[in-house]
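Following this message is one structure expressed as structure tokens.
A single protein chain has been removed from this complex, and every other one stays in its place.
Read from first to last, the chains carry the letters A, B, C and D; within each, the first residue is number 1.
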Amino acid sequence: MVEVELTSRPAAAPSARPLLRVDGLQGWYGESHVLHGVSFEVGEGEVVTLLGRNGAGKTTTLKAVMGILSRRSGSVTYDGRETIKLPSRLIAQMGIAYCPEERAIFSSLSVEENLMLPPQVRPGGLSVEQIFELFPNLKERLSSQGTKLSGGEQQMLAIGRILRTGSKLLLLDEPTEGLAPVIVQQIGRTIARLKEEGFTIVLVEQNFHFAALVADRHYVVEQGRVIDTIPNDELDANIDKLHAYLGV
Amino acid sequence: MTTDTNPIAMAAITSVGAAGMPRHHFAIFAALFVFLIAAPFLLYPIFVMKVLCFALFACAFNLLLGYGGLLSFGHAAYFGMASYVSAHAAKVWGLTPELAIIAGTLVAAVLGLAIGSLAIRRHGIYFAMVTLAFAQMIYFFSLQAAFTGGEDGIQAVPRGHLFGLIDLRSSEVLYFFVLAIFFAGILLIYRIIHSPFGQVLKAIRENEPRAISLGYRVNRYKLAVFVLSATLAGVAGATKAIVFQLASLTDVYWTMSGEVVLMTLLGGMGTVFGPIVGAAVIVTMQNYLATFGDWVTIGQGIIFVVAVLLFREGIIGVLAKWIRKPL
Amino acid sequence: MFELLGIPPQVLFGQLLLGLINGSFYAVLSLGLAVIFGLLNIINFTHGAQYMLGAFGAWMLLNYLGVGYWWAVFIVPPIVGVTGIVLERVLIRRLYHLDHLYGLLLTFGLALIIVGFFRQFFGVSGLPYPPPPLLTGGHNLGFMYLPNSRAWVIVASLIVCLATWFIIEKTRLGAYLRAATENPVMVGAFGINVPLLVTLTYGFGVALAGFAGVLAAPIYAVNPNMGADLIIVVFAVVVIGGMGSILGSILTGFGLGLIEGLTRVFYPEGSAVVIFVIMALVLLVKPAGLFGRSV
Amino acid sequence: MNSGAILEAAGLTKEFGGFVAVNNVNLTVERGSIHALIGPNGAGKTTLFNLLTKFLQPTRGAIRYQGRDITRMQPADIARLGLVRSFQISAVFPHMTALENVRIALQRRRGDSFDFWRSEKVLSKLNSEGAALLADVGLTEFSDIRASDLPYGRKRALEIATTLALNPEMLLLDEPMAGMAQEDIERISALIRRISKNRTILMVEHNLSVVASLSNRITVLARGKVLAEGDYAAVSKDPRVIEAYIGAGHG
Partner (left out) sequence: TDVKIGVLNDRSGIYADIAGEGSVIAAQMAAEDFKAADKGINVSIVSADHQNKPDVGSNIARQWYDTENVDVIADVPTSSVALAVNEITKEKNKIFLASGPASSDLTGKACSPNTVHWTYDTWALANGTGSAMVAQGGDSWFFVTADYAFGHALERDTSAVVEASGGKVLGAVRHPFPGQDFSSFLLQAQGSGAKVVGLANAGGDTINAVKQASEFGITQGGQALAALLMFINDVHALGLDVAQGLVLTGAFYWDKNDQTREFSARFQERNAGQKPSMIEAGVYASVLHYLKAVEAVGDKDAAKVMAKMKEMPTDDPLFGKGTIRADGRKLHEMYLFRVKKPDQSKGPWDYFETVATIPADKAFRPLADGGCPLVK
């Protein structure tokens, strides 16, 4: 088993001060209406996951929170401030960072440039040394072209670069997709470390075996809505329900 | 070049009439035919012939761009070269007009084969640039080669006797000859679009790697449509030389390549009838606004800008959207 | 005295130097195009007109306001850049999500409009722009007489090209630009103002064209048509260099100037097509251009 | 040479400017088997796959299909020999209906369709066969829907139907289950098992349970080389495979 230290947290509602509150979030791609009122909350220092089938709207939810979905409505408050009308760059500057499903490593930038690209939005981010400590692989390949890294290394780079920025809320979209099982385990350890460092994380996952190892709480997304909430310590009791949701 | 609404895709779900053609297409062809029969009695025939030549040119270009998905920025080469050859054939070799046109067309086809086989190996903007580069070479060749008459062009080309019999000096008689060529041209294009070959083209345009994996040698299809397009552009150019008794550098210059893009875009690329309308509008504008000097250029520029910003589907494309049928 | 293919070496050096001067114009213009294509994915057909605007800007400053060449070198490029910014904000911006083709057509139309207006109001004979005193005269280099105005072109364009290259390849701002080229949405999600970056980049690319125009004013006639044919050649340069490649467009610009210069000596008739011949050859062997990344 | 082999690669190598992505790989695929290709990220699976389907040209090495050297052949010609691939991203013709998608493949049987002078009506005789193929993959009700409007899983099914229309002897599938929900995975697994009856299949896949349940034979790649080969039971116990790929946590 992976050695992940799970700090147990009370269940359903966030105990800590809510850092992110999503309420009745609607979202569209052009004419197609994808999010039909997503609502959930994340407390400071928590890790929550969004689970759901393909096309449920998990990625879209993260994009809407980040402000890169061109059409959205409802309410997203971060640290008490409403962000639904803001462009993504202002949202980023408030301290939210996003690691996309497809990783978005820049091929015209070296690994180092990729890592240094996101500007620091507030103090208190990880230093470069700390990032290398987390992902020793990166250190050796600083000068190679970003997209020449292997899939797993690219994933590390994509996570690493947003840690520098001082953003407190990390949105991670399927960080394990398409990765070899060994790498998946490594990413699991990393998320646990980040939680210890005090980051707040929203994690999108298909693989709830993985999610179960790191999260405080799981939100089940279906057809653009959150249809259920399962605290991690009640996961075993709800496993059949969850299987039904995910169609396993 | 994928626009949101792909008019061709809608073709499959439209009612089909007697001639294997959707009924409304048949109706439009018929109306067009009737109109064009009457046109020389209502309008200045030479003007209408000019429109027909350019409309055929634009349709040929549209075959490549709208249906083959290939943006050539050098189509003037085939149009202009065919025009030179047919003028030369009629004037110097003394061929009858139909043979002169065939000669010009053949040269355009060969040129299309030569340039096309090199250009189709490249994609997108590079394809456009390679075609432009070759067209520039053809332009400089035309500027310097002895037979083209340099910047004077080939002047005083005899219209001659069709099949050695029918005197084409009268514009009215010539008109019906040109009309026949035009109709044969666009019907052929229509058939190409709606043939098994056309289906493969469409597949290639939509997803080239997939077409390859199904075993289609896509480069041969692209080359085939390139050559067909160049050939038909050649027919248009060769005919124009006979109509105007002149072949000149204008026809091989890169602005001509730009103009045919404008016609196609304005009318609606990937539509059957769009390029005809586009050509008619542009030629009319050039013809009747000639007195206004630079304002014609400015007007053309404005049309470009407006067309790109406001109706990218072109006149006919917008119309097709309204009536929800492919045109 | 040795000769190369019947050409004495002095003449050859002279011609090479002249080629380099022409190459300077190609380099600055193609650099502007490459910068714009790189970030906006727009093939800026208006570039030739903007080059012309630069020359006219210098002419107008001199004739309407009495402002001389050296001021124009600094004032005109930003002004032309601002006209570009207006175009970008009002029109070009609407096309980013579409195929390259539309950007090309829009800017083609804009070029027609701009050039049309200038022809309407300034005629086409060309207007004189006297070189400033410092640039009149020249130096005898032994193998050729090098007018000061031409020497200045090489110096100025080298400086501008190198500075641009440095900014884009070696600075943080440049990293933003390159990243935004690939994935503007993500760069925006890092908190960077991409729309502003895009606008300024277009303005900068256009300012480069304006700069080339100012350099050209004392050398060529200031004429509404001055950019029209040049731009086709510059496109070829950009394609040969590899669309969007900064270093590629600079090196290819200078290199092709040299090659064209040599063609003028050995086969003058071919000098107008040599670039197109090279372009066709290069694209057949290296589809993405000499310095382009293959896609 | 193994008489049962349908596809053989010998000493296959691909270099990208000095970087060796596939390094001296020998691979033999038995006729009638389902052969899986797995390995860590960056192992060279996709590259090897592209080499076998000729979308990339190998730097060194030879490929034989049905005993015939195909190393220098063009991709379209490979397909004509009955060796057909699918794509990782869904490969359909988006603006064509499901039926038209399949028909494009069926049309291949007419030979080259350069007959631009003929009406497309000649193709309607392929409709019934196309419908049968769509029924096979459960798409009957979707046959007049544009491919772009199909849900993801259905697109994959359509892609397989299109591929089957060529009646290929051998299919190469690149991550057929990538990004698919569980229910789709099960449907497509069943489909693959069904069509493998008289065909050979080579697939790249990360989903180990799919690999375990479907494949007869597995080749594990790592750093461009063959690390291990055998059936699932053997491979999954190989300590090198566990270290490089499966990891301690699985199972």
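The criterion applied here is as follows: a contact is a pair of C-beta atoms (placed from the backbone, for glycine too) under 8 Å apart; a residue touches a chain by one contact, two chains touch by 3 or more.
Predicted model, so just to flag it, every value in this text is computed and none were measured.
Asker: Omitted chain: which shown chains does it touch?
Answerer: If we consider the entire complex, the absent chain touches B, C.
Asker: With the full complex in mind, choose from C:41, C:181 or C:223 the residue touching the hidden chain.
Answerer: C:223
Asker: Identify the residue among B:98, B:206 or B:294 that touches the chain left out of the display.
Answerer: Checking the options B:98, B:206 or B:294, the one contacting the hidden chain is B:294.
Asker: Can you say which of C:47, C:178 or C:264 touches the chain missing from this structure?
Answerer: Going through C:47, C:178 or C:264 one by one, C:264 is the residue touching the chain not shown.
Asker: For the chain not shown, which residue from C:22, C:46, C:181 or C:252 touches it across the whole complex?
Answerer: From the options C:22, C:46, C:181 or C:252, the contact with the absent chain belongs to C:22.
Asker: What does the interface between chain B and the hidden chain look like in terms of residue numbers?
Answerer: Its contact residues with the unshown chain are 44, 46-47, 50, 140, 143-144, 149-153, 155-156, 171, 244-246, 248-251, 286-287, 290-294, 296-297.
Asker: So that we can see where the missing chain sits, which residues of chain C does it touch?
Answerer: Looking at chain C, the ones touching the missing chain are residues 11, 14-15, 18-19, 21-22, 116, 119-120, 123-128, 130-131, 138, 144-145, 147, 149-150, 219-221, 223, 225-226, 229-230, 261, 264-265, 268-269, 271-272.
Keep in mind that, in the parts below, only the chains that are shown with their structure count from here on.
Asker: Taking CA centroids for every chain, report which one is farthest away from chain C.
Answerer: D
Asker: Can you work out the whole-Å distance between the CA centroids of chain A and chain D?
Answerer: Here chain A and chain D have centroids separated by 33 Å.
Asker: Would you mind pulling out the distance in Å between where the CA atoms of chain B average out and where those of chain D do?
Answerer: Whole-Å distance between the two chain centres: 42.
Asker: Distance-wise, how many Å sit between the C-alpha centres of chain C and chain D, to the nearest whole number?
Answerer: Chain centroid spacing, chain C to chain D, equals 48 Å.
Asker: Based on which chains touch which, is the overall arrangement a line, ring, star, complete graph, or other?
Answerer: Graph shape here is a ring: one loop, exactly two partners per chain.
Asker: For the complex, which residues does chain C have touching chain B?
Answerer: 43, 91, 94-95, 98-102, 105-106, 108-117, 119-120, 232, 235-236, 239, 243, 269, 272-273, 276-277, 279-280, 283-284, 287-288
Asker: Along chain A, where are the residues that touch chain C in the complex?
Answerer: For chain A paired with chain C, touching residues are 66-68, 87-93, 97-98, 100, 104, 106-109, 113-114, 116-119, 121, 162, 165.
Asker: In the complex, go through chain D and note every residue touching chain A.
Answerer: Residues 19, 39-42, 151-153, 178-184, 206, 208, 243-250.
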